[in-house]
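All protein chains but one are shown in place.
Going in written order, the chains are labelled A and B, and every chain counts its residues from 1.
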Amino acid sequence: MKKSVYAVSAFALCVAGAVHAEPQAEVLHYWTSGGEAKSVAVLQEEFAANGGTWTDMPVAGGGGDAAGTALRARVLSGNAPTAAQIKGPAIQEWYEEGVLADISAVAEENGWADVLPASIASHMQCEGTWCAAPVNVHRVDWIWANADVLAANDITMPTTWEEFNAAAEKLQAAGIIPLAHGGQAWQDATVFEAVALGLLGPDGFRKAFVELDQDALTSDEMIAVFDQMRVLRGYVDPNFPGRDWNLATAMVMNGEAAFQVMGDWAKGEFLAAGKTPGEDFLCASTPGEGFLYNVDSFAMFDVDGDDKKAGQALLAELIVGTKFQEVFNLNKGSIPARVDVALDAFDSCAVLSAEDMNASSEGGSLLPSYAHGMALRGAQSGAITDVVTSHFNSDMSSEEAVQQLASAVLNSL
Amino acid sequence: MTDTAIAYSPARSQGQIMKLVLRWLLYVLLITFALFYLAPLFVMLTTSLKTLEEIRTGDLISLPREVTFDAWRTAWSGACTGIQCEGVRPFFWNSVLIAFPAVILSTLIGAMNGYVVAQWQFKGANIFFALLLFGCFIPFQVVLLPMARMLGLMGIAGTIPGLIFVHVVYGLGFTTLFFRNYYVSIPSELVKAAKVDGAGFFRIFWSIFLPLSLPIIVVTVIWQFTQIWNDFLFGVSFSQAGTQPVTVALNNIVNSTTGVKEYNVDMAAAIIAALPTLIVYVIAGKYFVRGLTAGSVKG
Partner (left out) sequence: MQFLERNLPKIMLAPSFVAILIFVYGFIAWTGWVSLTRSRLMPRYEIDGLIQYQRLFDSLRWDTAFGNLFLFGALFIGISMILGLVLAIFLDQNIRAEGAIRTIYLYPMALSMIVTGTAWKWILNPGLGLEAMVRSWGYEDFTFDWLVNSDMAIYTIVIAAIWQSSGFVMALFLAGLRSVDGEIIKAAQIDGIPTWRVYSAIIIPSMAPIFLSAFIVLAHLAIKSFDLVIALTGGGPGFATDLPATYMFSMAFSRGDIGQAASSAMVMMGVVFAIVVPYLYSELRAKND
């Protein structure tokens, strides 16, 4: 039964004469391992169950660098994939190159505008048309902690950065590494934006990292953010550079370290090791208001062939469908992008995340993560990250960092 | 070998003891360096034989407490490289289909180019050779985008012939260099004599030069095979679903973005992916040095 519904909607999108086109899709994505691959497999199964043929084109690496390379080469050679995993402002940039397909028909038919939070929906639209389908919402501003370590040292989850610093001093005195951290540029940026959100507040964050307001970038508050980064540097063990984030998570798990600031994919690592949220490990939003999201999405490319167009329509519909949103996000550790999915099967951290998302969406503090390419074009966010990571890994003063930040942003065009 | 025999004779002079000490020192040094070269391989091997729990609990460079080959099995035929969870096995064949023709073609063309540049000097031949050599230095990141466009225009984007083409084009510099330096040391009287006997351009190449070329062919084939088999940048940029080489699969296994990392499988997959080149080096290593000796570097 269901099959025919999808077939009809796919049909609606196709030009006349395409009645018998079987949905086809070559999908370029960078989810290639473990839980992520299983999550995509869910989509592929659903796609196949609806009569589609899925051709997998996985390219992993460095948050999609290699995938980005492959995508550019494919588009330039006139051999674009049917759908590709792209996120944030890159969607609009690809649209400006004139290579994305319009999926408004599917979006309107399925009422995406009603089920997606407004700020997330805006990422999926290009000049009034729908051009991408959101898969999930990762919250970036999480702080994870080892429950036993906190209990043993009589510490509760911090709600301000001062509290965090006080707790860290206590832990350090007890011989525990306060903050597990991996010194890779994107991880430095992840911590940085969590601190910035806490100290600047949602409005200040938006001014600085969405609007790139020069005054906000050079404000005293921004100096305070870098000061806090310098303080945090003292809470990290000396061997942090280059460490993978999951090894940092392992340090929290085995009690070597107490806290880690990392997006909710870290939860998957705890769960894979058989830990229970609330008992073995604790999750909370980082000190301060607001919610930083990192939304994965798929954009459809302008391709020839009715079978491929039918595939795009089907794919878009399935991605935003409730069933996939639930199953996928259970696997991935994130939460559904649509707000009407029942959360009964999700763990306490995910439920907290969903509640916070809805609350902050209404309060206007649902903000894009700059560190994960949601807020700015790559050149701009990259320029900021260069300064953040070079400050964190040297003895640069906060004042100098702020100066460099402002000029790097100007220089990034 | 005679050294040691002398050293153990009853009448040891001071000089002989000195010699013995030096000899021992030499071996100690050679073995120390061997350990340095082997260390990463040791880490990879031991890690691939451990269970994930053992890796998680700490010591990354130590012998495994219990040896298991599960990771190897997973890497070969079970690890996820996307939706497919069939390990690196399916991608192996793609690499073979790319590497073999590309190595053969680039070697043959290189031999022909080297033959012409070294033995059939004409005006401009050296300029051609200089242009070719400078081409060896072009960073491959530079050519990715224009090459993608060209492959699209030629209608071979995303295909195995397309990848072969790219590897042949960018392999020409080194293959020509190798053969040219080798053929330059062959006396030009040989060609003259053959011409007098009525042999033509191809006949001289085929019956005189090629039979002399075994050592340098070995060198070139090893070099090209290593380069092409290990290539990731071209493989990832100019492939599509179904034509991805093994390095891309390896990268898909190793570089999870936000997934759980299985280091034992990563290492096993890495060793498996490198096996063909390793085997080539072990088997042909002897001929490699011999081939270089035979003249390629004498110039």
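Just so we're on the same page, a residue touches a chain if its C-beta (ideal position, glycine included) is under 8 Å from a C-beta of that chain, and two chains touch if they have at least 3 such contacts.
Keep in mind the model is a prediction, meaning the values are calculated, not measured.
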(message) Given that one chain is not shown, which residue among B:72, B:91, B:170 or B:234 touches it?
(response) B:170
(request) Decide which residue listed in A:94, A:245 or A:291 touches the omitted chain of the complex. (result) A:94
(message) Using the touch definition from the top, which of B:38, B:63 or B:193 touches the missing chain?
(response) B:38
(request) Go through chain A and note every residue touching the omitted chain. (result) 62-66, 68-69, 72, 75-76, 90, 93-94, 96-97, 183-185, 237-243, 377-379, 382, 386, 389-390, 392-394, 404, 407, 411-413
(request) Please give every residue of chain B in contact with the chain that is not shown. (result) 1, 3, 26-27, 29-30, 33-34, 36-41, 43-44, 47, 60-61, 109, 112-113, 116-117, 120, 122, 125-126, 128-147, 150, 169-170, 172-173, 176, 181, 184, 200-202, 226, 230, 232-233, 247, 250-251, 254, 263, 266-267, 270-271, 273-274, 277-278, 280-282, 285-286, 288-299
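Quick note on the criterion: only the chains that are shown with their structure count from here on.
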(message) Could you work out how far the Cα centre of chain A sits from that of chain B, in whole Å?
(response) 39
(request) Could you please specify the touching residues of chain A with respect to chain B in the complex? (result) 26, 29-38, 40-41, 44, 54-64, 66, 69-70, 72-74, 76-79, 81, 244, 246, 250, 254, 263, 265, 268-269, 272-273
(message) Can you tell me which positions in chain B touch chain A when the two form their complex?
(response) 56-57, 79-85, 144-145, 147-149, 151-152, 157-158, 233, 236-242, 244, 248, 251-262
